[in-house]
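Following: one structure in structure tokens, then a few remarks.
Missing here is one protein chain; the remaining ones are kept as they sit in the complex.
Should a chain be cited, it is by its letter among A and B, assigned in written order, with residues numbered from 1 in that chain.
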Amino acid sequence: MIYLMLLPILFPILMGISLLVRKEMKNRPALLITTGVSLIITALLGLLAIILARGEMLLLFNLTATLPIIFKIDNMGMVFAGMTMIVFVCAGFFSFEYMKHEQKEKRYYGYYLIVFGILMALCFAGNIITFYLFFEILTLSSMPLVLHNGSREAVMAGLKYLFYSLCGAYMALFGLYFLNKYGNTLSFSEGGVINAELAAGNIQLLLAVAFVMILGFSVKAGMFPMHAWLPAAHPVAPAPASAVLSAVIVKAGVLGIVRVVYYLFGASFLRGTWVQTAWMILTLITVFMGSMLAYREPVLKKRLAYSTVSQVSYILFGLSVMDAGSVTGGVLHVICHAFIKAALFLCAGAIIYKTGKTRVDELRGIGKEMPLLLWCYTIVSLGLIGIPPTGGFVSKWYLAVGALESGMPGFSWVGPVVLLISALLTAGYLLPVTIHGFFPGADYDYQKLQKKEPNSFMTVPVLILTVLSVLVGLFPNVLINFIQQFVTKIV
Amino acid sequence: MDFIQNFPFFSIILSMFSGTVCSVLPRKAARWVNTIVVSVAGILSLILLIYLIGTGESYTYMMGHFPAPWGNEIRAGILEALMALFFCIIMLLSMLGGRKKLDDEVVESKHNLYYILVNLLLSSLLALVYTNDLFTAYVFVEINTIAACGLIMIRQNGRTIEAAVRYMIMSLLGSGMLLLGICMLYDLTGHLLMSNIKESVELIMAEGTYHVPLLITIALMSVGLAIKSALFPFHAWLPDAYGYSIVSSAAMLSSLVSKGYIFLLMKIIYRVIGFDVFDGSRIIDVLFVFGLMGMIFGSLNAIEENDIRRMIAFSSVAQIGYIYMGIGMGTQAGMTASVFHILSHAATKSLLFIAAIGLTDVSGGSRKFIDLTGAAYRNKWAGVAFMVGSLSMVGVPMFSGFISKLLFAQAAVQNHGKMLPALIVLAISTILNAIYFMKTVIRIYTPVEESKYESITFKNMKLYAVTLVCFIILNVVLGISSQPIVDLIEQGLAMFA
Partner (left out) sequence: MGTNLFSNYGEAVAMILFVIGFTNLLLQKNLIKKIIGLNIMDSAVYLFLAEKGYINGRTVPIVVNGVQDVEAYINPIPSGLVLTGIVVSVSVSALMLSLTIRLYRRYHTLDLDEISIRLKKEGL
């Protein structure tokens, strides 16, 4: 039964590899059916593994005597795994229509499935070395998604993504050496693994190591000052790829930070130190700067990328406060942001697919052309801004309240203020699309209007994600109770 | 005495005599003799390794009729047997992978010569690994050099001859210094056998006399071997020699010849000078610093390079730097990491050379990156192999390179004085490695619309593909089940002391 947790990891990876090595398929439906069925089976296997193998630990083999490869399904991993599965299946079905106008579909689906499996492995990783292993492979296997269309900009963006991620991963690895020396174990355990006896006298060194590790993983999470790969990678990648990149892959960095801070060093070790302060300042800068850059950005996908930079740092801010409420908010925002950002990118993708328009100022009257899609866009935008009753409101509420209650001098009110300003900016950069889309103005030529609503491969995934993001807001208690339960143990 | 204890001697003498026999055999027979001899030497080493693990102690083996202080000796321990085994495997695979190129590029009358040289190289490497006598070591160092020189210029054009001349000049400088060092050591101690010299060196250290001459001796021997194994400032000969010789030569030069010298240096450190004495001298810091510089400058040179073979050659400079950094750390852990990196780099670098030739062959023989675009689709096996080699070099887990980097870093964490420079340079060098290797991988996997060049199928390169698969397996084995090998290395190093 314990080996069950390997299935959602191995199955998509093997399917992906078999797609990659197979000869170019002439029969498009066969390819789509293979991919679709694989996606659904993976999600079901993941669900099965979560239900049946929850809390169990699987020692796969020993890389070296001190470095075992361990898988373990804990609550934090479950949250991330659930989010990953939903977004991957939705974006996967969306791409069946979207990828029609791109070349090399087979390669895209192959890597897409591999990335899915690797993300599941990241969620289930039981110690830092396993996590690092799959983190590296994640970078390498998701790079082909970024440089999919093979143009010069795409390759440059892919390389940028690669080097930022490798630098980050190496910084994370750097900490592993020290944890190996000063920790009891490398397995993730609630409350940290630092051996107090060994650490005595080396506190400053360990703090520096923790900071380097946080910075390393935050490269993937797009935290200032290492966020530059995000706006470069998103516009060139196919839209469903940007959706998973933005909604899930950056969350791998968040998961890494959660693991480092709460499961390796322990919140009590870092609370009140310069690491916390510096980290918090960086997140707040990122929150503000991301929104600001998004506000000034004319290209829709790039704007959404900057928005990701800002929103992921909301999560990181919640984590950096190290208060039960704010961490709960952060984890909840992981889910909300995943649904919302995936839906937004899919909307942008549908618009590009149908009209070829990429800039925001070209989108006048888009609501008349594809009303259903723009309604979805509007609802999830409201969620991202934080207007009730959407999920974004609940998570941001917890973030702000947690920060206020933490009682940290200065930050307890600076934080919420920055979050509020950023929320206004979010409204400022998301809603113009809605406004000009539905109200194109008096001079809009209704004669030329054509209904361009895409087919259900595109609309249904967006609808599902929209509904989910609203449901989280309507019935937040189910999730919050669950999250609070395990968050109180680690904070 | 067990019969198995004869095996080191057998493998040395077998390869040496088969070399002479090759000269009179027909071409195909010579090739068979060569393949069989290398495999037999490998099997003998494997049996010896198992035997030594069983007995758990090393032994010395008297050559000729004179006992210890006067006669010549062979010594075998776990580490020696492991090295010999590994050298045989790499040599076998390199020869198999480069066989087609040898047939294509070298005039037929020279093939016999090539097999003679390879057999000689094997015998000198085995002798370097097993010998317990410093002067014998010197003689075989020279034989090794001559054989390597022949390997470089077996395909004759202006480039290779020039590369061979440059290689010879640097090598001769190195062996001159090594010889002088050995003579001075003989002068100081009155012995040539390693174990006897060590006793005398301990006496000298205890009495506190002759410190300066001893220091000079250590310096001469270390620098001499460092020159021969292309440590950073002495690497000028390397890119030409590796870049223009035929592929099996390049693979063997980078993964065997230079590693043989490094192994000799390790032997000298442990078995002749004594680890503590060496650790106490300042030479170790010099090696450390040059190692670090090599790691960075080798990679920088590789980034600038526009020729895939020369790029891989420059990457060797960086990797040799890693090994010397490990030696220079002056801890047992550092030394273990270095020995492991010898194995890991040998497995990876020969893989890269062999894979690169497959890629250039399907690109009209051009080694320029612009022509290599999409080469991985034209030769799928070579593409995958090159990617595996690159990932290993960059240090992605599951491949051997990651384990050696991990071992280096763990060694660095233990040494407080050298921790920061070592870790920082490791980080920089990893990133630099990633830049040029991933750039190449992306290049060879960038599809081209209509290629000028024909692709090659499995049918036309069975042997080559099988070799590549063996190399990949070797790499992955080193990467996944490294622990037994690391344990063996540690045991072997313990036996050394």
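In this text, a residue touches a chain if its C-beta (ideal position, glycine included) is under 8 Å from a C-beta of that chain, and two chains touch if they have at least 3 such contacts.
Nothing here was measured: the structure is a model prediction, and the numbers come from that model.
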Visible contact partners (per top-of-document touch definition) of the missing chain: B
Option from B:T20, B:N157, B:T209 or B:T457 whose C-beta touches the chain left out: B:N157
Option touching the unshown chain, where B:M63, B:V165 or B:A219 are the choices: B:V165
Option touching the unshown chain, where B:M63, B:L113 or B:I146 are the choices: B:I146
Contacts of subunit B with the absent chain, listed as residue ranges: 135, 138-139, 142, 145-146, 149, 153, 156-159, 161-162, 164-166, 168-169, 172-173, 176-177, 179-180, 183, 186-187, 192, 244
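The rule is simple: only the chains that are shown with their structure count from here on.
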Subunit B-touching residues of subunit A, taken from the complex the two chains share: 61-65, 67, 104, 129, 132-133, 136-137, 140, 147, 150, 155, 158-159, 162-163, 166-167, 170-171, 173-174, 177-178, 180-181
Sites on subunit B touched by subunit A in the complex: 391, 394, 396-398, 403, 406, 409-410, 412-414, 423, 427, 430-431, 434-435, 438-439, 442, 446-447, 480-483, 486
